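Note that this complex is displayed minus one protein chain, with the remaining chains in position.
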Amino acid sequence: MLIATAIGIAVNRDLLSVVMLSSIYGLLSANFFVTMDAVDVAFTEAAVGAGISPLLMFTTMAIVGRYEKLPHRWSLSALVLVSITGALLLVATMDMPAFGAPDAPAQQHVAPRYIEQSGQEVGIPNIVTSVLATYRGFDTFGEVTVIFTAGVGVLSLLMVGDRATKPLSSHLLKASQHKILRIVSKVLIAPILLFALYVQFHGDYGPGGGFQAGVIFAAAIIVYTMLFGLDSARQVIDQAWVRVMAAVGVLLYGAVGVVSMVNGGNFLDYDVLAKDPLHGQHYGIIVIELGVGITVAAVMVLIYFSFAGRLVDRGHQDD
Amino acid sequence: MTDMLLTHYNYWVVMVLMMIGFYIVIAQGNLVKKLVGLNIFQTSVFILYISAGKVSGGSAPILDDAISVYSNPLPHVLILTAIVVGIATTALGLALIIRLREAYGSAEEKDIQEQNQC
Partner (left out) sequence: MLSHLPILQVILPLLAAPSCLILGRPALAWGFSFATSAAAMLISMLLLQQVWLEGPISYFLGGWEAPWGIEYCIDLLNAFLLLIVSSLSTVVLAGTRQSVAAEVEPNKQTLFYVSWLLCLAGLLGILATGDAFNVFVFLEVSSLSTYTLISLGRDRKALWASYQYLIVGTIGATFILIGIGLMYMMTGTLNMQDLAQRLPVVADTRTVFAAYAFVIVGVCLKLALFPLHLWLPNAYAYAPSAVTAFLAATATKVAVYLLIRFSFTVFGADFGAMDIPLHQLFIALGLIAVFSASLVAILQIDIKRAIAYSSVAQIGYMIIGLGLGSAAGLQATLLHLFNHALMKGALFMSLAAVALRMGSTRLDDLAGLSQRMPLTAMAFVLGGLSLIGVPLTVGFISKWYLVIATLEMGMWPVAVLILVGSLLAVMYIWRVVEVMYFRDPPASSQVSEAPVSVLLPLWLLVVANIYFGIDTALPVSVTADAAQALLGWGK
């Protein structure tokens, strides 16, 4: 199924269907991740692969045009290059441990400690969250920084200056003429926000956590923007404020690390945050997840505003 | 050989997906489509990692007294990070495409290179 979709993407020249297919591809791989027991990954892939990324691509497409201009020609050099890479991977699979084998090296060395001891050492049931937030908490800090970096990059590329303050009425993204849509969505936005909070704080027990919550939270705001237009959304949410929030999330995460250094531990050592190491771990995880959530939500909103801002400006140029 | 087919099926799917994605990136002229290809390419790597973490008979790594075998949580964590990195790259790439289209009036590799020549 995945392969069929991928081939579909390769041969299709209508970008709209390419993006549609890529969204389906995202959903399919999310499904696949569930069968592989990777529920957290599936959740994220569904949100990203089938949500955010196609959304941004649609917006881009609205600006740059829908159809590929040139008919595709098979490129021999590309085929050769791809075949070499593929062959290398094929070679790699030859000596690989069999799929699902419990005695494969990957299952042996480092991982068992997470499974056997994270219950006592960190004290939360979701092992993925334990590893993500504590054992490899610094990776996650880097991940938040990557998101922040992308936000800064998109902002610097698509900044429209202070034109947003002008009273523009954007008709392009506005679906507010549809009464039903408007009412349904109004009803929907509050529960979406609530669900985001649930995912944010439930990450310890089930799949979820700061990143997914941030994406959902941003989704609520994006829905609002789609319905009521960019300007009214910008009135409700000041863009400068969103920018500050994006920075605050990263700082919050870092602050946890600094506090644990001040308390005598290493950077991001949550054990020293409270008298009881388990409580310390718990506080640390809650705060850093919050930091992740804030930055992710703020950056997603920022990115969407920047993209949509370009779209609105274009709409006005065409008038 | 049939043994191999059964035990490594997942990895070969990865291989095919990777080749398709990689090919789209190199050979396609449309900038948006290149990014879609890049996404496929990256997703294939995600599948590689997640497959490596699967343990037969295991279940999702959320501690429960009723379960004794869990799949490996470490690849899941790594891939969560990688997915986030992927979407960050995509967003930046799309923003670049929008600016390129404004500056060159096209989102095709060939058009842009022709304009750069003169």
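We call the chains A and B, going by the order they appear; numbering starts again at 1 in every chain.
Operating definition for what follows: a contact is a pair of C-beta atoms (placed from the backbone, for glycine too) under 8 Å apart; a residue touches a chain by one contact, two chains touch by 3 or more.
Given the structure is predicted, the values throughout are model-derived calculations rather than measurements.
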item	value
Which displayed chains the unshown chain touches	A, B
Residue of A:Glu143, A:Asp231 or A:Glu289 in touch with the missing chain, whole complex considered	A:Glu143
Chain not shown: contacting residue from B:Leu17, B:Val36, B:Val55 or B:Leu92	B:Leu92
Absent-chain interface as seen on chain A, which is shown	88-89, 91-97, 104-111, 113-114, 134-139, 141-143, 145-146, 148-150, 152-153, 155-157, 159, 161, 243-244, 246-248, 250-251, 254, 257-258, 261, 265-272
On chain B, residues whose C-beta touches the chain left out of the figure	22, 25, 31, 34, 38, 41-42, 45, 48-49, 52, 74-75, 78, 81-82, 85, 88-89, 92-93, 96-97, 99-100, 103-104, 112, 116
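Everything that follows uses one rule, which is that only the chains that are shown with their structure count from here on.
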item	value
Interchain centroid distance [CA atoms averaged], chain A/chain B, Å	14
Chain A - residues contacting chain B, complex	2-3, 6-7, 9-10, 15, 18-19, 22, 25-26, 29, 32-33, 36-41, 44-45, 48-49, 52-53, 56-57, 59-61, 63-65, 68-70, 72, 74-75, 78-79, 81-83, 85-86, 89-90, 93, 96, 98-102, 104, 106-107, 110-111, 114-115, 118-119, 125-128, 130-132, 136, 139-140, 142-143, 146-147, 149-150, 153-154, 157-158, 205-207, 211, 303, 306-307, 310
Footprint of chain A on chain B - complex, ascending	7-24, 26-33, 35-37, 39-40, 43, 46-47, 50-64, 69-81, 83-92, 94-99, 101, 106-108, 110-111
